[in-house]
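Removed from the display is one protein chain of the complex; every other protein chain stays in position.
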Amino acid sequence: MKFVDSKTPAVDLQVSIGSLTLKNPIMTASGTFGYAKEFEPYVNLHRLGAVVVKGISLLPRAGNPPPRIVETSCGMLNAIGLENVGVDRFISEKMDSLNGVNVPVVVNILGDTLEEYREISERLADVEGIAAIEVNISCPNVKKGGVAFGTVPEMAASVTKAVKESCSVPVIVKLSPNVTDISLIARGVEEAGADAVSLINTLIGMAIDHRSRRPKLANVIGGLSGPAIKPVALRMVFQVAQAVSIPVIGIGGIETAEDVLEFMLAGATAVQIGTANFVNPRASEEAVEGISRYVADQRLQSVRELIGGLILAD
Amino acid sequence: MKFVDSKTPAVDLQVSIGSLTLKNPIMTASGTFGYAKEFEPYVNLHRLGAVVVKGISLLPRAGNPPPRIVETSCGMLNAIGLENVGVDRFISEKMDSLNGVNVPVVVNILGDTLEEYREISERLADVEGIAAIEVNISCPNVKKGGVAFGTVPEMAASVTKAVKESCSVPVIVKLSPNVTDISLIARGVEEAGADAVSLINTLIGMAIDHRSRRPKLANVIGGLSGPAIKPVALRMVFQVAQAVSIPVIGIGGIETAEDVLEFMLAGATAVQIGTANFVNPRASEEAVEGISRYVADQRLQSVRELIGGLILAD
Amino acid sequence: MSQIQEKTQIIRIDRLTSDIVRLTLDAPNIASVASPGQFVMIRTGETNDPLLRRPFSISQTSSDGHFQILFKVVGRGTDLLSHCREGECLSVLGPLGSGYRIDTSRPACLVGGGMGIAPLLFLGKRILQNGVDQRPLVVLGARNREELQPLIDDFADLGLKVHAATDDGSLGHHGLLTDVLKSLDLGPECMTYVCGPKPMMAAVYLFCRSKKYGCQVSVETAMACGMGACLGCIVPLKKGGYGHSCSDGPVFDAEDLLWQL
Partner (left out) sequence: MSQIQEKTQIIRIDRLTSDIVRLTLDAPNIASVASPGQFVMIRTGETNDPLLRRPFSISQTSSDGHFQILFKVVGRGTDLLSHCREGECLSVLGPLGSGYRIDTSRPACLVGGGMGIAPLLFLGKRILQNGVDQRPLVVLGARNREELQPLIDDFADLGLKVHAATDDGSLGHHGLLTDVLKSLDLGPECMTYVCGPKPMMAAVYLFCRSKKYGCQVSVETAMACGMGACLGCIVPLKKGGYGHSCSDGPVFDAEDLLWQL
């Protein structure tokens, strides 16, 4: 572990997500940063704005059979199938070490039914060290024929309400990009009480091995992430930031501080780095360093000046 | 111009799109192949299954101001703004040379209103040499507040009906991927009489120049194409092929014969090659050669055996 | 049409400065038909990132089937290209676009800034080959001596005298290339052939307009295809609408363009 880099200029990088204040806008994305501990050899975790842990369900899930991942052009597909230890073991086994790393922990949750979301939130409600809950609504609602919660404004709103009622930490709702009008969903969850929205989750995709004539993923379809999806993510963040007044957290193909800048200019208050952690485990910390330098070089009062700073007219 | 490669094995590559029989499943995508003539120095045009010309509107359009294109990771964004000479000049100026190249010509059309689609189709109805019409429904319906025709099943169906009523050539409806459930739209246009569907059109995306803090496209948003979107296209083709019984034409990130195979296994009867034409102007002809070799090597009775041949169970 | 797609071998790599490279490519079919102001589209790598080809002016052809490009490393594509090795092959499309229209009846002045100097060498050579009464004047500008000197040497080899300007004064005039231009006696009826950064071309055009000189400019726009298919490479025209810089240009009559002066 290296010492904190004392050369990093003292600049105001603070941003707020509901009642939660982050020391900088750089978070890590759920499912791409394990339970943070995996990255201790590479990253000074306490320098990050926050870490979001792998999605937690009510009961443990083994996940999908292999193969679960496949590379695509400038991206990857994953069909992990939400493998996780379940909320109880998460609390008993993972929270201790997470509390040790001195960085705000956001817990990503998922469920098959409204009740499951509610119950997970209740169990997490009083756990020490949870800074916020991020609600993954890209999961199929088993009671509604498997339509994803995140694709119908009313369903998205009701999950939001259920989680909000069950806990007192800020609730971030993570939106699915596989919809006709993401602003509509964003407004739905805002009205239902979400403290922030994060976007985008993965685009649904597929890959085929023409030699074996089979899908490359055992699950047939999977989630597309990485630089390939950045243009779509940036567009959706831009649209949603204009549609809601709660903070927007930008996700999708972010690799560098320049990418972070672009998402903030488009309207993001904070960002999450996902797939890039696999390519460069230091990506998140390097983004903090880069943004820090940028704010200092440009003599900004604070990083918040960048939010929505895109210049549109000539 | 080279002679037809006599080494290409004589294999059955024919596929049918409604009443139209193509000598092979390789087409070129609208907006990426000009009016075909541009590619004469590179491609033996008559070896292609068909060419789809740049989208034609009722009146000429100047298109969007520059910059109109920007490269992204394994893809590109375009905001051409549908620059075209209009249907009348298309007929008088372009059809002659298109008739000369001895390859089926599919005319891609677009409009702001239902009436425009109808009128373009009527003017094209009796023009010699048009093998099929492809209807781009990703355009905003100006009478419905700018919602894209392709995002609402009823609107998509009514455009389809209008075009079908106005002409007798096969009508291909080109679907937008920027929707929650593309199968729903596909079924809508099938019921309205479409002879085939083609997909996907571009994903909506955006790029920002962090130095100037401005969008990289004058139009702010644009359409994402290229290898980056292939996984999304493949998934949608797979879904739509299961939802409809008319032929599906696969489009999105196709570069090689291997990619063509993948789309056909997913359920496509034919494919269109788009952005790859810019990278390798011979991409379409090389795909024909590759598929031809594959069908011969695998001793298939015909290329049609591949359609939907994906093996799903173990 | 004489455009082709050619696998060309890299015959020579000259690193003129730390970030300016000259490649000599063996491409007989392109070299034999190219004319000054035309360009090629080069694939800078074999993967899909970067995806698109990059446009480069043909800066010289030779009778043994070679041509040269001269480029500066400004991004990922040019960086990849600068790491190529002699003997490797590059996929090249060309020659593309319509180049300079040489008017042998008028005295010529070649005006180039930065990498815009690249096509002018080819042009100078061609003008001399065509046989002229008056040797063309050459006015070149760049950031500093390091960048400019090797490019000037090429023109000197042709026996052309170069009037230079550099941003830092390390070679020739300390300041703008247009200052040099204004100080020269170009003669009446002069035709200027210009290539360089947009503001420089605008200034040269303004000067030419005031003097009633002809002015042909080579414009740079983003390009996806280079052959008139994508409609991405537009330049606004004075008469309204757009021209396509890859097929109508890259060389335009400055008169025909809509300048934001």
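Just so it is clear, A, B and C label the chains in written order, and each chain counts residues from 1 on its own.
Heads up, the rule we're going with is that a residue touches a chain if its C-beta (ideal position, glycine included) is under 8 Å from a C-beta of that chain, and two chains touch if they have at least 3 such contacts.
Everything numeric here is computed off the predicted structure, so don't read it as measured data.
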Exercise. What chains on display are touched by the one that is not shown?
Worked result: A, B, C
Exercise. Of A:Gly49, A:Gly226 or A:Gly250, which sits in contact with the chain we cannot see?
Worked result: A:Gly226
Problem set entry | From A:Gly75, A:Pro231 or A:Gly267, residue that would touch the chain that is not displayed | A:Gly75
For this session: Using the touch definition up top, pick the residue from B:Ser73, B:Asn108 or B:Ser138 that touches the left-out chain.
Result: B:Ser73
Problem set entry | Which of C:Gln3, C:Thr24, C:Asn48 or C:Thr192 contacts the chain that the document leaves out | C:Asn48
Exercise. Where does chain C touch the missing chain, residue by residue?
Worked result: 45, 47-50, 76, 80
Problem set entry | Chain not shown, touching residues in chain A | 31-34, 38-42, 54, 62-63, 65-71, 73-76, 78, 80, 83, 226-227, 255, 275, 277-282
Seminar exercise, completed: Touching the unshown chain, chain B contributes residues 73-74
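Just so we're on the same page, only the chains that are shown with their structure count from here on.
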Exercise. Whose C-alpha centre lies nearest the centre of all protein C-alpha atoms?
Worked result: B
Exercise. Based on CA centres, what chain would you say lies at the far end from chain A?
Worked result: C
Problem set entry | Computed distance of Cα centres, chain C from chain A, in Å | 47
Problem set entry | For chain C, residues that touch 2 or more chains besides their own | 48-49
Exercise. Can you list the chain B residues in contact with two or more other chains?
Worked result: 73-75, 226-227
